[in-house]
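A single protein chain has been omitted; all remaining protein chains appear in their positions.
For subunit A:
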Amino acid sequence: MSYAIEAKEVSVQYKGFTAIDQVSFQLQAGKIHGLLGRNGAGKTTLLSVLSAFRKADAGSLIIDGENPFENPRIMQDTVFIFDQQKDLEYTYDKVDEMLKEMAYFRPNFDEAYAFELVKKFKLPLNKKVNQLSKGKKSAFQAIIGLASRAPLTIFDEAYVGMDAPTREIFYKEILNDQEVYPRTIIFSTHLVSEADYLFDEVLMIHNGKVLLQDTNEQVISKGFSLTGSLEQIDAFSKDLDVLNSQVLGGTKSVTVYGELSEKQRNAANQAGIEIGVLSLHDLFVHLTKEEDE
């Protein structure tokens, strides 16, 4: 089971500051959506509205056909995993006790799968949660997020403190379990380059507004790089939307936003200009760059 999401003109304000500004988007059910944005872009605020932690100040939000705020069905089926290191400092229950408690609250919680993940993440079952290291606490939360198999699962920087191999296990588990038990997953991250292969679709926000939303392939195809001699690149890219440029000796490399026509591609090839693929990370960095940076 998975939930579709539709947001229309959603706004959230904090003491006069607009964190989310008339944001509209649709998220398809059963997909992994990458939510990208810089610090302070409004990602966590948006996710807190989706998970009914707070009410939107304006606009409408529909999850699986209903308003999620104070909706017992939607709330029970929504898991929001975020950095809860502070909360977990006061959790004196043992890991196994906490996981068993989850089954009490989450209708789709798979206890056997949770304990399987405990082995994979090498969590000590008999240790109290507050005594776990930062990385292990994050792994513990990741286990809850995965094993809950909630129709709407949200991971907001859920990997804080995890080392690279553990993050890799986490990403693989998301993909493996999603294949067998499809659900709507929103994965908010700063580590775009290492997690981009997870995303079916990408929603990028910047300064509280939607910057772009499309499938991962479509987003990546919206940018490319050109490398060649300084003069050639300057001539070729003068009418293109150049995001970034680098010069090394007589060689210049530019990052371009947009698509090349067949004619332009042929012209580039004939001129000996190398056309490269732009990663989601590069595109994200360039699209969210401020003017003074």
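In the analysis below, a contact is a pair of C-beta atoms (placed from the backbone, for glycine too) under 8 Å apart; a residue touches a chain by one contact, two chains touch by 3 or more; residues count from 1.
The definition used in the following text is that contacts and distances are computed from a predicted model.
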item	value
"ABC transporter permease", "Aspartate carbamoyltransferase", "Beta-ACP synthase" or "Receptor family ligand binding region" - which is the UniProt name of the missing chain	"ABC transporter permease"
Contact residue for the chain not shown (choose from A:71, A:131, A:193 or A:264)	A:71
Chain not shown: contacting residue from A:87, A:217, A:231 or A:274	A:87
Residue among A:2, A:48 or A:189 that touches the chain left out of view	A:48
Option from A:5, A:19, A:79 or A:283 whose C-beta touches the chain left out	A:79
Missing-partner contacts on subunit A, residue numbers	44, 48, 52-55, 69-72, 75-80, 82, 84, 87, 90, 102, 104-106, 150
